[in-house]
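Note that one protein chain is taken out, while the other chains of the complex remain in position.
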């Protein structure tokens, strides 16, 4: 195991017979991932792209040893699909589905904790470790094996930045798109220790956004426990004031949540913060050289 | 720590200003227990029998270091009182209150697990370790310090049996009255390992009743993991068929739950089973001699 | 516990979206005729005695009618009858349906897991105890997410339901689980759950509400278990009271000690008639009430076996002495008292001063009780 997925990863796709489920099963396979099972209730006994489809997660796990589930199930059914994965003993669920009500996600998050099932997502691109495995939907073309870790709350912006890193001849150890919903299963703060512990990661790129306080909390974690160099980019510095959440949201944030506050917190924690996405590869290269890495 | 309570136990009494709360505070004190705090909302700042009363458990814990809560709060309010104890970080709650709806107990049990708070009870006499501490309502007079552990689902029958053990000149290490409700926080099976690990217990007395399958499950645990001698008594061998629970109850039990099935299971696990309460001390003495203990 | 009759259970089923046949409750045969004549209940219909006991079908408590006149006759035949000791006061009239298959589902409590379980079996319409274990599926339901889709699908698989019937079951189970939770039920059981005309229908309803949750459900106060009059008085005074078929009265405190007392009496050949559990009290009046209640059950001898905890020995002694003053001469009974535990010496002294000798050994006391019973029986035989 490097970070979350590796060559022993055996992917199960919940909702494999749907359009996205099928498309991304193929892409994961092309990435070199062992996609061992799919689940669509009522479609058990069929196959998608050579992957056997089962009626239940328990059966799929029993017969294939799947240990990561990628969930494409539509939002109204996502909670129950996730609970099924938990109850079948799956330790990692990557939830690609968007528009899951946050009240459902609260239940899912706490039930996952109880059951020992980590969630990446929802509404996320998932996890990819080039040369090892992918559980999610990040385009294969952006990757190049290497030693830069990437964590992000965004989708396409992650692809943009990973692509930039690959293009300058560097490459990625593991990239995690955590998702940008109000309630996510794994935050920056919770993902950081995985990269700290990963011997295959030399430097971490953190891609944040305005809103919430996840980046500020990440900065605290970096300051206290993260010893590797960090390069960050926060999207939305030029964006107009958001339309989401009223007074109570501001209260929770206690004055944090702006691009300026996030950049300041990260810089105070020692991160190099890019002003624009295309500055990231340069800063990565500089910091790697500074840390004595090519 | 011997089993659950010891000389470092600092008891908090939730509902201390009620009649039973006050009466048993005195009895616990007489047993030598450090009762450090009481909680009754609205009565903060007063004292009961020299014990300071607080408005909240968090405050009581903060100011007194209480680490066991004995709950006398009436049934309709018991769930919330227990949650308060959990949230204040109390690791052990002895719930004396009877008539708590089992749907509430389900919530309490699983929330306690989540928070790391063990429950003894509800509707139970609690825990006592002679010469150390008592958290509950077992009469002080029945005890004599010694090396016999006792676990029981009953109240007064426990007193009867402990008393018998003390009268023949033996004595108790720790006695736990687990409570006889349909849903209890700690079952025989879960209590057994504590006595297995306790260096101060040489032999365990298990006092069961007809109904449910807790004794059969205990027998399995004894068979597999419990190495000390066990003496058991199952009350109700002569009782007429119970009036509780219909078909589904029988289904869950799958044919178990009778005195005969419990006695057979315990004997198969190597326990000496008394036919009547007054046979227990004799069997204890015999088994202790058999195990090379006086 | 509060066992609901089928009719009350089906009212709850309707409230929670569990499909039941069209039907109405009534307490009069005339009304049964009117309901069917005016097609408030479609014909042909079934008329079922609303009693709590099982086995109604075999016991003549379920009848059929094709006309309003037949409905009236059937209701008249059932109403007022005794059925396993219960008087039938109400009948349920319900459309008679053509059953294609009979299944079983219920929610109950799994004490070991401390979780509700969903029980399903393809073999409905028979007592679930008689169904082979392998033909029954049990699934625990976690409280945080509640009953989830895959559990409902698995139940559909167990029951052999697919397509629209599986969709029916999906909705039905969600309603039934909500009922189990929100009504604080111990058991909700549908047996049989029938396939009728391509849909699911609950043809029977067994709902048991937990007594301890009564404070949340004042609506069930009227429906507490049928009890004998003495049991009813005992319940009001919060004394557990059970009538058996022997003639020794037992007053003890705590269920475990009470059962142990019965065990020891049995050992000496004693046959308990009434047992009465004081529970935890330190009110002497409650003890007095218990003795007066016991005297009304006319035991040939009474065994008082108390281990003082919450219920202190002196409290019991005081209550007993007061009761002895108040029991009429003709209701007097021989008494063996054994008291131990908290305030034992005080209790013993109080009894002593009232002329009651108390023992301390359980074995010897039980033996004394059985001897006294034999003596009383012999005296009874002489006077008879």
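The chains carry the letters A, B and C, assigned in the order they are written, with residues numbered from 1 in each.
Here is the rule we use: contacts are C-beta pairs under 8 Å (C-beta built on N, C-alpha and C of every residue); 3 or more make two chains touch, one makes a residue touch a chain.
Fair warning: this is a prediction, and the values are worked out from it, not measured in the lab.
Displayed chains that the missing chain touches over the full complex: A, B, C (touch as defined at the top). The hidden chain makes contact, of the residues A:55, A:84 or A:160, with A:160.
Only one residue in the set A:71, A:183 or A:219 touches the chain that does not appear here, and it is A:183. Considering the full assembly, A:236 is the residue among A:32, A:131 or A:236 that touches the omitted chain.
Of A:55, A:87, A:172 or A:209, it is A:209 that touches the chain left out of the display. The set of subunit C residues touching the chain not shown comprises 143-144. Residues of subunit B in contact with the chain left out of this view: 41, 55-58, 77, 79-81, 83-84, 87, 107-108, 110-111, 114.
Of the residues in subunit A, those that touch the hidden partner chain are 20, 75-76, 98-107, 109-110, 125, 137-139, 141-142, 152-160, 163, 180, 182-183, 187, 207, 209-210, 212-214, 217, 233, 235-240, 243-252, 254, 275-278.
We adopt the following convention: only the chains that are shown with their structure count from here on.
Taking each chain's centre as the mean of its C-alpha atoms, the one that lies farthest from the centre of subunit B is A. Subunit C has residues 144 in contact with two or more other chains. Counting partner chains per residue, subunit B shows two or more touched chains at no residue at all.
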